[in-house]
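Note that one protein chain is taken out, while the other chains of the complex remain in position.
For chain A:
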Amino acid sequence: MRRVVVTGLGLVTPLGGDVETTWANILASKSGASRITRFDASDQKCQIACEVKPADHEYGFDPDKRVDHKVQRQVDPFIIYGIDAAGQALEDAGLEDMSQELLERTGCSIGSGIGGLPGIESESLVLHERGPGRVSPHFVHGRLINLISGQVSIKYGLMGPNHAVVTACSTGAHSIGDAARMIREDDADIMLAGGAEGTICPLGVAGFAQARALNMSYNDRPEQASRPYDKDRDGFVMGEGAGVVVLEEYEHAKARGAKIYAEVVGYGLSGDAYHVTAPHPEGKGAELAMRMALRKAGMDPSDIDYINAHGTSTMADTIELAAAMRVFGSDLSGASMSSTKSAIGHLLGGAGAVESIFCILAIRDQIVPPTLNLDNPDEGTEGVDLVPHIPRKRPVNAVLNNSFGFGGTNASLVMKKVD
């Protein structure tokens, strides 16, 4: 069977415009949360978010590095983040100059949970206030979810499969899992896979707040708001950004002497069949996804060293943990489990990809990232290493990443070190 490995990484997050800056800040236990600066949020119930910082910020993002000025004017932020993260990943993999033959064997699967909400919001106002003749000709293709894959393919000449997953907050994980299958099925030798989101706009924040999913009692203490597993958690903090990996067929990567970060060995998918926003109270869907990923990997629960939890800082955290305990045992067989959403917020469609990259870096550096703000662990968390406050040095050979989304869609990925 064709094996699939990760040979390149790219990140745009609230803690950095690239992989190493973000990871250094994650390991320094920094928070990317602040009061919303993007728009006047004073009339919103939730007034905080983890925004991607401007270029002049200490760990800001400079869109001019990889995204053409004209494209920047035409598209929503999620597409800009996605193009840049994809470019980073290609450069990291040493694939800037590919032969035509290889370009035809290289594809894209970069999705988003929601897509261009800020642009839909603002252009809808243009329509209502000034009429249809003033709506931008770039309105549609500047907002569509598959336009990260489209733009990246055009920019780099990638003529392999061009795909985009839309499964809410599971998008990033499904994108990687599906793209790995495309390589395994011989549709491509290389796939750029990941997810992006950029919905920090009045309509996005109001919508999630009205669905009672966002935190609302930490407006004066933004850095403390995302606190997975803590007794005082009260909803997620919205994040934004993108994560993209280069997936590559193992023999192909080996033959060109590529740096190999990890192998994608297991992928599990399931549906809750329960409720549009709430997870199944017993976490049955989550459990099915984790079990399937382990089975596909041919691994025992005790082989896993680190679990990057979905852990959004909502009531669902302990449901996920209970499901993990059923799969891995009450002490998770010694695995550490943390939620990096405590630092960068919830990147929605980007989360699964960004967090998979953190898992890969945990393998590379033999250190697991922390769960910030875990001051008073909730009942049901006893006996589990949730990595409170600071990172933990430990052997990390195999990891599992969970992502769950509205609609009851679940994805788990298992990756391991390649010897």
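Here is the rule we use: contacts are C-beta pairs under 8 Å (C-beta built on N, C-alpha and C of every residue); 3 or more make two chains touch, one makes a residue touch a chain; residues count from 1.
As a convention for this text, contacts and distances are computed from a predicted model.
S.K.: Leaving aside the chains on screen, match the unshown one to its UniProt name from "Branched-chain alpha-keto acid dehydrogenase E1 component", "1,2-phenylacetyl-CoA epoxidase subunit A", "Acyl carrier protein" or "Deoxyribose-phosphate aldolase".
M.R.: "Acyl carrier protein"
S.K.: So which of A:138, A:155 or A:254 would be touching the chain we can't see?
M.R.: Residue touching the absent chain, from the options given: A:138.
S.K.: With the full complex in mind, choose from A:35, A:73 or A:275 the residue touching the hidden chain.
M.R.: In the full complex, the listed residue that touches the missing chain is A:73.
S.K.: If the missing chain were put back, which residues of chain A would it touch?
M.R.: 68-70, 73, 133-134, 136-138
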